[in-house]
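My structure is below; once you've seen it, I'll send some questions.
A single protein chain has been omitted from the complex, and every remaining protein chain is retained in its original position.
Note that the chains are named A, B and C in the order they appear, and that numbering of residues resets to 1 at the start of each chain.
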Amino acid sequence: MPWSKFDSNHEAPKGDRTLTYCQAIREAIDQAMCHDPRVFCIGLDADDKFGVFGSMSDLTHRERVIGTPISENAMTGVALGAALSGLRPVHVHLRNDFLLVAMDQIVNYVAKWEDMFDRQVRVPLVIRSIIGRGWGCGAQHSQSLHGLFAQIPGLKVVMPSTPYDAKGLFFEAVKDDSPVLFLEHRWLYKNTGDVPTGIYTLPFGKANRLHEGGSLTVVAPSLAAMHCLVACEQHGLDVDLIDPRTIKPLDLPTIVASVQKTRRLLVVDYDFPFGGFGAEVCARVTEAAFAHLDAPPQRISFPDRGMPASGPLERAYYQTPDRLAAAMRTILEGGCVPVGAANELSTR
Amino acid sequence: MPWSKFDSNHEAPKGDRTLTYCQAIREAIDQAMCHDPRVFCIGLDADDKFGVFGSMSDLTHRERVIGTPISENAMTGVALGAALSGLRPVHVHLRNDFLLVAMDQIVNYVAKWEDMFDRQVRVPLVIRSIIGRGWGCGAQHSQSLHGLFAQIPGLKVVMPSTPYDAKGLFFEAVKDDSPVLFLEHRWLYKNTGDVPTGIYTLPFGKANRLHEGGSLTVVAPSLAAMHCLVACEQHGLDVDLIDPRTIKPLDLPTIVASVQKTRRLLVVDYDFPFGGFGAEVCARVTEAAFAHLDAPPQRISFPDRGMPASGPLERAYYQTPDRLAAAMRTILEGGCVPVGAANELSTR
Amino acid sequence: MNMERTSTIKRDDGLWLLERMRLVRQTSQRIAKLYPTNVMETPVHLCIGQEAVAAGVCRHLGAVDKLFLGHRTHGPALCKGLPLEKLMAELYGRTTGCSHAFGGSMHLIDVEHGLPGSSAIVGGSIALGTGAALAAQMTGQPFVGVSWFGDAATNAGVFYESMNFAALRRLPVLFVCEDNGWSNVMPKSAHSAHDITSVAAQFMPTSCADGTDVLSVYDLAGAALRSIRAGEGPRFLHCKTKRWMKHQGPDACDLPDNGIDRERDCPIRKLEAFLAKAGLAQANEFSALEARIEKQIDAAIRFAETSPFPSTDLLEV
Partner (left out) sequence: MNMERTSTIKRDDGLWLLERMRLVRQTSQRIAKLYPTNVMETPVHLCIGQEAVAAGVCRHLGAVDKLFLGHRTHGPALCKGLPLEKLMAELYGRTTGCSHAFGGSMHLIDVEHGLPGSSAIVGGSIALGTGAALAAQMTGQPFVGVSWFGDAATNAGVFYESMNFAALRRLPVLFVCEDNGWSNVMPKSAHSAHDITSVAAQFMPTSCADGTDVLSVYDLAGAALRSIRAGEGPRFLHCKTKRWMKHQGPDACDLPDNGIDRERDCPIRKLEAFLAKAGLAQANEFSALEARIEKQIDAAIRFAETSPFPSTDLLEV
C-alpha cells in the first residue's frame, strides 16, 4: 500500500525552505496525487483558474481534478461512492458553511458507513473545507463549524495552524482509511513557515506546544492558536499554549499534563459558545485533573449569534491577539472572562 | 395578538385528568390551531391516517395540515417563507435524523434570518421532530441530535419529558416569535400524566425538579430524565434530579443552586459524547460553582459510534434505569463513571 | 415506451429469473410469517409483488458491478448475490449476518457480490451509485454503478443532482426507479407533480418497463446496460410495479385504491405462463423449484437461529 511506509509517529525534520500555509497544502495535495494514483480531488470550482484560493493551482495530475455543479449534497455521496469503489477522494468546499448543504451525506452516510457494516468496507475520504470570516460576508459565510462535526462519531476533525502541520496532517488524512474533515482557515493562508520538501505525516491526536509557560494552559486550534501565540509573544505571558492540531481525536494527555503544571485552563475556540470543542475540553480536563485545578476552566468563543456584516461589528465579534492577551492577563491575575453571558444571548 | 394573554411565567394548575404524552401533544396542536388561525402544520406524512404516531390524529382543522413529498430541505424553506409571510408553521419530522437533510435551511436560513436583518422580521417557526431508538433501526434512524442544534445561535431547543410539560412547552413554542426546535422522544409517547384541559404555557429556560435529594445533582432531559427518575425511585437514591425541559435556553441557576447543595453533578444525556449538551452543562457548572464541587462533574452518554442494529447490541448501547442507578451509586460512593473512554472510540 | 414482450429469452435465463423471483417471494412470505413472533428485531420492507424488478435488472449485473440500495433491500440484494443465510442471520441479529448484526434489514452489504451497502435515508444512495460510476470511469475498470430507489425518492433533490452530474460526465451508471406508486400510504399523485421518466429524460436516455413483468424488465435493463457498458453514458430505467404488502411489516397492503389483482399482476405467474407456453419449462419444474427454495429457506433460518448473538464487548474499546 502506497502509504504504509509513512509511519504516523514519525516527526519529519524541519525543512530548509519556507512555504505559505497555502503552498504547503498545495504541495501536499500534489505529492499525494503523484504518490498514489487512487487519490483524486473533487469539488465545486475545484478545477477553475482560481484553484481554490491557490491551494490547487497547477497540480501535476489535472485529469484527477473534477469540478462539480452546486450540488454539495449529492457530490458528497459521489465522493463516498468513489471511496467505496477503491479510490481516495479529497472533496473540497470553498467555505465550510456549504457543508451544511451536505449534512445528510456527511453525518448519515459518510460518518456512519463503516459502523453500519462493522467495518467490512472502509471510507478513505477527506473532506477539505475552508473557514472564512470577515469583509462583510455575513452570517452564512463566516461560520466555523468544527464543533458540530466533532460531535459526530465516525469523523475525525483536523485543524492545522501552521504550514508544517498542514502538510503533515494532510498526508495523514489521505493515508487514513476512514473519513477525515480537514478544516483550513482562510486567514492562515498567507502565513509562512518551514516545510520539508518530501512526504511526511503527523499523527492525529498529538498536540503541539506553541509557547511554553507555567501559569496558565491555553488550548486553541487553528487561527485561534496563531492569535494566542501572538498574544503570548507580544505581551510576554507565562502561558503554556497548546495547539491540539486535531480536535477529534483529542490529545487529552498533553493538555492534562500541562494543566497539572499550570493549574489553570483557558480554551480559545473560534466557534459558537454552546457545547462544541471548548465545552468538551473544559469538561474533560475537569474530569481528569480536578484536583490540580486552582480555578474553573474558562472559555472564549464567538458571541451566541450569527456573524454581523458591518466592519465595526465584525471587529467586535471576532477576537484579536490584544483582546486575547487582556483576557489571559485577567485569568493570570485570578479573574474570570465573561463567556457565560454570551451563551444566553439566544434567550432574548 | 392571540398569545399575549398567556404569560409564560404562569404555572397552570395541575389538571384533573390523565393523558398520554402523545395525547397531550395532540391536544396542544389542536388547541393551538383552533386558537390561532395562523398556526398550521406541515410535514412529510403529516396528513396521513397514522397522524404522526397519533400526535396529529383527528385534528379539528384538517385544512391546515399540509402533507409534503420527501423534500425535507425545501420544505423547511417553505415553512420559513410562510413564517415570513404572516403564518406560524409547525413543521413536523417523524425522525430527527431527517433534520440532517434540512440542515442548510435550519442552520443557514431559519436560525440566522432574524440575526441577518437585525430582527426586522421574526421567524415564528416550530420544528417538531421525534427521536426514535431501538428495534434494529440502525445508525441512521436512532440518533438524538439535540446537541448539534443547541450549538447553533438562533435556535431554541425544547425537550419535554412529561405530558404536562409537553403541552405547556408546545404552547410556549408556538407563541414564540423565533424558531424553536421541539424534540419529542418516541419512547415517552405512551407515558401518562396529569394535563390541564385548557391552554397554558410553561416558560423556556425553567427547569423542573423531578426528585429531591441532597447528595448528587443529576441533570437529564427527555427520556433520560424519566429513566433517572425510575432509577432514583426504585433504588431510593439521595439524588436531586433536574429536568432542564429546554436545553437551550438553559436554566443554569437552578442547576447551580442544586450543585451548591449536593456538591456533585452527573449529566445523563442520550446523545453522542463529544461536545453537546452534557459537555456544556459540565463546563458551565464548573465555571459557576467551582468552589462548591467535591468532585468533577461526570457524564453519561451514548458510546462514540453509530447505533448498532441487533437487539443485544442495542441493549448494550442504550442506558437503562438499572444501569443508571448503578452509576449514580458509584458516584455517591465517591467513584467515577468511565465516560471518557467512550470519547476515544472514534480514534480506532 | 415499449411494453411489448419482445424477449427472446433462453431457458437458463428464464429459469434464473424464476428462481430468483421465487427466492425473493418465498423468503418474504416466510419473513411475514415469522415476524409476529419477534425473532427479527428490525423493521422489514418486503418486496412481494415487486420481484420482477430485482430479478430482471440483476440478471445483467456481475459481481464487479456496484449496486447501492435504499431501505427496501431484500429483493435486489438476494438477486445481486447476497447469500440467503447471511440475510436471514442479519435479520435475526446474529454475527453471521451480512452486516455482522450492526446493520439490520435496511443496511445490507456483500462486498464480494458488489453490494457495498444500503441506506435508510431515502434518496441519498442515488449519489453513491453515481460515485461508483465515477470511480469506474476514472480508473478505466469495466464495472458499472447502479443506483436503486423508489418513486418517492425522486422527490429528494439528491436525485436531480446525481442525474445532472452523471449526465455531465457521461458516467457508466444505471438509475433504477422501482416505482410501486406509493410512499408509505401516500400515493404518487400526492408526492410527484411530474412524470418521473419525462424528468429523467431531460438528463439521459430512459426506458419504461412493466415492473410486474420480469421479461420486460430483463429486456430493457439489458439494453440500457449494454449501452452504458459501451461508454454511451448514464441510463434511467423506470419500472412500474405493485407493492402487495404494507410499506413496512408483515401485513398485506390494505390501501383501498391499491388496484392489485394478485392473479393478473403476479410476476411469477406471468413468467411461469410464458416459460410453459414457449416450451422452455414445464409445470413440474415449477413445483420442484418452489419446494427446493422452501428447503433453502429452512436451512437459512436454521443457520440464523443457531448463529451466535454478538458480544456486547464490541461496543467497548
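Note that a contact is a pair of C-beta atoms (placed from the backbone, for glycine too) under 8 Å apart; a residue touches a chain by one contact, two chains touch by 3 or more.
In this text, all values refer to a predicted model and were calculated from it rather than measured experimentally.
Visitor: For the chain omitted from this view, which of the shown chains does it touch?
Guide: Displayed chains contacted by the hidden chain, ordered by label: A, B, C.
Visitor: Among C:Val111, C:Leu168, C:Val185 or C:Ala276, which one is in touch with the chain left out?
Guide: Reading the full complex, the residue touching the unseen chain is C:Leu168.
Visitor: Who touches the missing chain here, A:Asp48, A:Glu212 or A:Asp294?
Guide: If we include the chain that is not displayed, A:Asp48 is the one touching it.
Visitor: Using the touch definition from the top, which of A:Thr197, A:Gln234 or A:Ser310 touches the missing chain?
Guide: Of the listed residues, the one touching the omitted chain is A:Ser310.
Visitor: Consider the whole complex, including the chain that is not shown, and state which of C:Gly14, C:Gly157 or C:Pro172 touches that chain.
Guide: C:Gly157
Visitor: Of A:Pro37, A:Gly54 or A:Gly67, which sits in contact with the chain we cannot see?
Guide: Per the contact definition at the top, the residue touching the missing chain is A:Gly67.
Visitor: Considering the whole complex, not just the chains shown, which residues of chain B touch the missing one?
Guide: With respect to the unshown chain, the touching residues of chain B are 40, 64, 66, 68-69, 71, 73-87, 104-105, 108-109, 113, 115-118, 120-121.
Visitor: Please output the residues of chain C touching the missing chain, sorted low to high.
Guide: 155-161, 163-165, 167-168, 190-195, 198-199, 202-204
Visitor: By the contact criterion defined above, which parts of chain A meet the unshown chain? Give residue numbers in ascending order.
Guide: Contact residues on chain A toward the absent chain are 45, 48-50, 67, 69-71, 73-74, 97-98, 100-101, 135-141, 303, 305, 308-317, 341-342, 344-345, 348.
Please note the rule applied: only the chains that are shown with their structure count from here on.
Visitor: Using mean CA coordinates as chain centres, what's the chain A-chain C distance in Å?
Guide: Once rounded, the distance between the two centres reads 41 Å.
Visitor: How big is the gap, in whole Å, between where the Cα atoms of chain A centre and where those of chain B centre?
Guide: 30
Visitor: Among the residues of chain B, which ones contact at least 2 other chains?
Guide: Touching at least two other chains: 97, 100-101, 138-140, 303, 305, 308-309, 344-345.
Visitor: Give me the residues of chain C that touch two or more other chains.
Guide: Correct list: 99, 101-103, 107, 119, 121, 157.
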